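Note that this complex is displayed minus one protein chain, with the remaining chains in position.
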Amino acid sequence: MTTRLHGGGCPPAQAPARPSSVRALQKYGRDGRPGCACGATAAPQESRALSDIQVGEGVARVAVLGASGYTGAEVVRLGALHPNLKIAALTADRQAGKAFSDVFPHLVTATDVPELAKIDDVDFHNIDAAFCCLPHATTQKIIASLPPSIRVVDLSADFRLRDTATYKEWYGGDHQAPELQKEAVYGLTEIFRSAIQSARLVANPGCYPTSICLPLFPLLQQQLVQKDGIIIDAKSGVTGAGRSPAESKLFCEVADGMHAYGVSSHRHMPEIEQCLSDAAGFPVRVSFTPHLVPMSRGMMSTIYVQMSEGVTANTLRSALQHFYDAEPFVKVLPAGTFPQTRHVRGSNLNLIGVSEDRLSGRAIILSVIDNLVKGASGQAIQNMNLVLGVDETTGLMQQPLFP
Amino acid sequence: MTTRLHGGGCPPAQAPARPSSVRALQKYGRDGRPGCACGATAAPQESRALSDIQVGEGVARVAVLGASGYTGAEVVRLGALHPNLKIAALTADRQAGKAFSDVFPHLVTATDVPELAKIDDVDFHNIDAAFCCLPHATTQKIIASLPPSIRVVDLSADFRLRDTATYKEWYGGDHQAPELQKEAVYGLTEIFRSAIQSARLVANPGCYPTSICLPLFPLLQQQLVQKDGIIIDAKSGVTGAGRSPAESKLFCEVADGMHAYGVSSHRHMPEIEQCLSDAAGFPVRVSFTPHLVPMSRGMMSTIYVQMSEGVTANTLRSALQHFYDAEPFVKVLPAGTFPQTRHVRGSNLNLIGVSEDRLSGRAIILSVIDNLVKGASGQAIQNMNLVLGVDETTGLMQQPLFP
Amino acid sequence: MTTRLHGGGCPPAQAPARPSSVRALQKYGRDGRPGCACGATAAPQESRALSDIQVGEGVARVAVLGASGYTGAEVVRLGALHPNLKIAALTADRQAGKAFSDVFPHLVTATDVPELAKIDDVDFHNIDAAFCCLPHATTQKIIASLPPSIRVVDLSADFRLRDTATYKEWYGGDHQAPELQKEAVYGLTEIFRSAIQSARLVANPGCYPTSICLPLFPLLQQQLVQKDGIIIDAKSGVTGAGRSPAESKLFCEVADGMHAYGVSSHRHMPEIEQCLSDAAGFPVRVSFTPHLVPMSRGMMSTIYVQMSEGVTANTLRSALQHFYDAEPFVKVLPAGTFPQTRHVRGSNLNLIGVSEDRLSGRAIILSVIDNLVKGASGQAIQNMNLVLGVDETTGLMQQPLFP
Partner (left out) sequence: MTTRLHGGGCPPAQAPARPSSVRALQKYGRDGRPGCACGATAAPQESRALSDIQVGEGVARVAVLGASGYTGAEVVRLGALHPNLKIAALTADRQAGKAFSDVFPHLVTATDVPELAKIDDVDFHNIDAAFCCLPHATTQKIIASLPPSIRVVDLSADFRLRDTATYKEWYGGDHQAPELQKEAVYGLTEIFRSAIQSARLVANPGCYPTSICLPLFPLLQQQLVQKDGIIIDAKSGVTGAGRSPAESKLFCEVADGMHAYGVSSHRHMPEIEQCLSDAAGFPVRVSFTPHLVPMSRGMMSTIYVQMSEGVTANTLRSALQHFYDAEPFVKVLPAGTFPQTRHVRGSNLNLIGVSEDRLSGRAIILSVIDNLVKGASGQAIQNMNLVLGVDETTGLMQQPLFP
């Protein structure tokens, strides 16, 4: 276990702390949570290193559960160049029996993946790890039914909220696997790296929370911005809404126009507040308004914050640059430069810009990601890399596709 | 003259006040400016009624100056169905001699418009009124040189800012026609209707200010929202940037992505603040961040406000509904309904939605317009209608084009 | 009258010739067919004039059946400015009870239309005419059940094919109203104008056939192009596929890409061939390949033809210019100028360009329409105008919306 590449163990005592950028987290531990105790819990997972999982070639056999949606396809797209992942099962109950390239013709050359199967027909004894891309609610039961030896990165919302009462409030039903929930590690990679390394179940963050918490977490933690009055105006591409047919997602209903949705009621709200509260050490409540923009991929969060006494936008920028200095996927832009969603398209990057506001004492933070990559499948692979003990960037170094 | 349809004269004494919605403006007069004195100044313009301008058919001969850009074309598009406007001159110095449909092939059936001419070649003695669609700075001199009998609606920024020092600060040069500036009336139609009726020079508002001030003006005026802490996250379609070629406006640089621009430095900022300060009766300073979205037309302003003590989102919505009740072009949506830019495409409508915010005491206001219509040429025609004394809605009742 | 093509004969001798614009048709009669005869047969329909339909105001009470789709909404959009149409019923069985603007928020100001109703709940005795925007197959029965006094413009495919065997072959079921079929007039307005004037049931053409037959009909009829070897490469915007949810129409499946569909098997094929065969006087068989392009509206047909001996592209262009010279909605562009779909957006225009091909003896014809307007609801209103005896251009003179 000590040989694992990134992050190593997370016990505060020895924290090897790579990348160095995360030293700022010392107060709260490697995973950014007060009283973090991931070291202890790491023990049962000590066999997680890739060499332990699969004899021979350093290749983990992974299943993609719910592979007929965009996030499933994106795992396969990125996985195709990943030397340590072998896609051994693809499930999609209603499309079982089809070739994967019948459902996703752009992956016509991914001929080494299995055809789609019903989840009940998968022999999970041949599976080392799974990406779970299923709808929320169903996810809980399925993950609970998997052999415990399987590492899971879950892209649904089912295990993101620690408080199952909050889960019920926002998702409208009792949680079906509360015990498993306790075990889940929130997979915002750059913040909770060491806990992820030792996790059996990673709750991959939502796209909005990723774009918002990456810039805000360190700033709140370092008390550079105030916990009150955070206003987040977020904009998303349409892949964020998934592939199931609905009138509201038709080309003609989306093209050449935009609108807000889920005003004051979007389900990512409690997830954002949970993560930011962890950062601040106090409950944080935010204003969060998502908008749908006529683009397939891309997410932009424009974040308006009140700075702490004596802090300027330059302070914020410097703090973020320092915090993320060694990170391969988070880049803080120089003053006067602002990010565009199209410049991260297809990549695992998060670009962040910071500007003084015209209102005294306030700053504007602009954060962009590709919602399907860093906001979903890319971060899932990044987390899986940590879980498997391979280089965190493996399979993720493709440049953005622009134009 | 007293028989003119909309607005009538604005002397407080007799204020015929139609639509009734604008009664709320009593404190500041019909044009919403403290100490408004438009009644007196109306006198010199008493000959403005259309019947006075042109003998015979009730048709004003209008020039469109700077007709090769999008706003110029939009005046011609809307004007084509306007029974009281005859387009008598179209200028575009670099395209002089061309048929208008060579420059705008979509207007191929507008065969009754003249060909493009140099501005110096226009005989302005045959012109009753002009839409000025020229770039800022050049506009000042040209308008100053026109015969004073010509009514002008100016779509540039040149006469929007009352304070020429502010103009210089944001536009980088001394104002060339400060005397004319004093005469200009700010053309936010629903707010300054009566002053516009008696104006010789209307400074047509910018697109962002229109989308922002229509909802905020009455709320500030009625002290329902606080003047501090107004945060405006605005999004625009690409026509807002005009038709001149630039790399940043190329299809491939704009499609499938979005970004903020002019962060804390957009030139519409002082115009917004001037208008909102008029409403509040005190200087108002706002946070304003515009974004460019991959759509041709459409503008959305998401406005975050702190409400006054005891006020709720329902209060705001009711106040706006009351204020705009009789207005043909401003519609305040019921609770739980939010506007989309595509639903006003091609129309002169402004749709407004109001929502409680998750942050206590705050509300979110969503306002959409078509930036080329209510944000430019449509409002210009609306203002021209007022100036000419014809029904304010003439030529503007086409339904939005969706999809 | 039994000889009406898709309705209406039209004797050269008496050609009632309205509008006067169509004098170019003298050689072939009002229907554009050699020696056909319809004037006499107009007698039974002489009560069609609008003043006969509705006492008093010259306004026909119309129903829009199937009003929750794009073509239904487009009838309402265009009808809103139509002085002779009063929308008296809107049906949509699954949305019955909703306000129309709940289903189409862009028509929020169309407050004078009734709410959506079930078709069985409509009292058709108060209806003078109907636009039928229902899916094919169901349409047949519903139209057959309407009171015979109601004039109908049917936008479905149900009555376009004269030969019910052909209908069965392409649409997969027996025709349910074969007698009614015999009465139907094919509504390609500029070609079959006089027959439409006297029709009770107009089969409004498909979008592809409209864009193809308007240029090809006169050329085949005048034997300027050969009936063999016609190759049509057509491209459509996505509204052509309707509003019902389907994965293939989702924004993310359509944006930033294109593809052919229905290759050699599209259902508009027999309609195109029927119309062109009528023109040629011999069976015509064409190659027709439609493509889906990421735009909401717009249709472009690129038509490759072999010219007759001695004919040049200039001959073709001149013939079309002569034929359509007085038409308000069909414009033939000068040599070297080619049409763009965006230049007819929202309008009832058909723009046509003609070019010599690099292959000897061949020419290329480019034809664009807005598929929802001239390709559907606009032509439907144009036909309804003829049926009601009002000016053919009523309600249709809005300029295209560009950009």
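Order of writing sets the labels: A, B and C. Residues in every chain begin at 1.
What we mean here is this: a residue touches a chain if its C-beta (ideal position, glycine included) is under 8 Å from a C-beta of that chain, and two chains touch if they have at least 3 such contacts.
As the structure is a prediction and not an experimental result, all values here were calculated from the model.
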### Query
Can you list the shown chains that the hidden chain touches?
A, B, C
### Task
Return the single residue from C:K118, C:K141, C:K168 or C:H259 that touches the missing chain.
C:H259
### Summary
Touch assignment to the omitted chain, from A:C133, A:L219 or A:A255, lands on A:A255
### Among C:R94, C:H125 or C:R358, residue touching the chain not depicted
C:R358
## Note on the structure
Residue positions on subunit C contacting the omitted chain are 229, 231, 233, 235, 237, 252-253, 255-261, 263-264, 269, 285-289, 291, 293-298, 300, 302, 304, 338-343, 345, 353, 355-359, 362, 364, 366, 368, 403
### Touch residues of subunit B, complete complex, unshown partner
70, 238-239, 243-247, 249-256, 294-296
#### Entry: Interface with the undisplayed chain - residues on subunit A
70, 73, 76-77, 80-81, 104-110, 239, 255-256, 296-297, 328, 331, 333, 337, 339-340, 342-346, 349, 351, 397-403
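As a convention for this text, only the chains that are shown with their structure count from here on.
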### Query
Between subunit A and subunit B, two copies of one chain sequence, what rotation angle (nearest 5 degrees) aligns their Cα atoms?
180
### Message
Shared numbers divided by all numbers used: is that above or below half for subunit B and subunit C, i.e. same or different?
### Response
same
### Summary
Between the Cα centroids of subunit A and subunit C the separation in whole angstrom comes to 51
### Message
Taking the mean of the CA coordinates per chain, how far is subunit A from subunit B in Å?
### Response
44
### Query
What residues in subunit B touch two or more of the other chains?
255-256, 296-297, 339-340, 342-343, 345, 403
